[in-house]
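Apart from one protein chain that is not included, each protein chain of the complex appears where it belongs.
So, chain A:
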Amino acid sequence: MVSVIPMKDKKLLEVKLGELPSWILMWDFSPSGITRTFQRGYYQYCNKYINMRKGSISRITMVLGCYMLFSYCLSYKELKHEWLHKYH
């Protein structure tokens, strides 16, 4: 593996496919590291979509759509029985 830039600073699109496992293992898995990642992600979303002077309603409905998807995945087990099949 020949890399000129140290691997930790690379973004996902710049990592070569063979280097992917070692790139993932380089993440910070401690509790403070994980909280920092979530905080960064939250503020990135906020700054990109919500901190505009004229933000629109689609910014919030994106969040609600993701929440709906998440709840669907959670209750998939019970919803399996409610599909319109001829034989259950």
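Going forward, contacts are C-beta pairs under 8 Å (C-beta built on N, C-alpha and C of every residue); 3 or more make two chains touch, one makes a residue touch a chain; residues count from 1.
Here is the rule we go by: contacts and distances are computed from a predicted model.
> Quick one: find the hidden chain's UniProt protein name among "ATP synthase subunit a", "Sorting nexin-4 isoform X1", "serine C-palmitoyltransferase" or "Glucosidase 2 subunit beta".
"ATP synthase subunit a"
> In the complete complex, the non-displayed chain touches which residues of chain A?
42, 46, 50-55, 59-60, 63-64, 67-68, 71-72, 74-75, 78-79, 81-82
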